[in-house]
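First comes the structure, then the notes that go with it.
With one protein chain withheld, the remaining protein chains of the complex are depicted in position.
Up next, chain A:
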Amino acid sequence: MTKQHANWSPYDNNGGTCVAIAGSDYCVIAADTRMSTGYSILTRDYSKIHKLADKAVLSSSGFQADVKALQKVLKSRHLVYQHQHNKQMSCPAMAQLLSNTLYFKRFFPYYAFNVLSGLDEQGKGCVFTYDAVGSYEKVGYSAQGSGSTLIMPFLDNQLKSPSPLLLPAQDAITPLSEPEAVDLVKTVFASATERDIYTGDKLEIMILKADGIRTEVMDLRKD
């Protein structure tokens, strides 16, 4: 007697890719705007980037319904934090909150592959990368989603992140300037779009600096 399997799944994958790069005084967050299901496109114009706090931006690929629910929970928790502490949450604080929120649903996870990025309390760029159940790490750059396997090796090649095993611990922040980082992101997405069917349409780039947030949009291949 073989085990009966469900004929219905609570999850779906809406595809897409998210990338973030941390700089010395800036942070670049980028994601494509294609939302798909199976081999169909649901929309070409869906933003996967969401501002959680002044200095913390969340970008998530995976099941967008779970992503939306996760964003709502984090937004409410941030409001409670603001009421209690009279200030906005810092990026590292939000990183821990996100991890805890994800692990809270360890046995029915949010199908969300997150990259949290922003500026830390010293004003330096920071990027935190997660798995679906909240395991996270502070890194200099990260890619998540359907195009991540195409993008990460290239970022490793370009941004030469030192191994965390090497001592003394080295900063993971890229020495690239902001325009160089934005250019790198555009290149990387153009390439991923070529080979990943779930990535394309448009690229939304958010650049976070101490004085505010700037957004850029670039067209990608629509096939």
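In the analysis below, a residue touches a chain if its C-beta (ideal position, glycine included) is under 8 Å from a C-beta of that chain, and two chains touch if they have at least 3 such contacts; residues count from 1.
Here is the rule we go by: contacts and distances are computed from a predicted model.
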Which of "Ribosomal RNA-processing protein 40", "Proteasome subunit alpha type", "Aspartate aminotransferase" or "Phospholipid:diacylglycerol acyltransferase 1" is the UniProt protein name of the chain not shown? "Proteasome subunit alpha type"
Identified contact with the non-displayed chain, of A:S9, A:S40 or A:N86: A:N86
Of the residues A:S76, A:S177 or A:T215, which one touches the chain left out of the display? A:S76
Which parts of chain A face the unshown chain closely enough to count as touching? 72-73, 75-76, 79-80, 82-83, 85-88
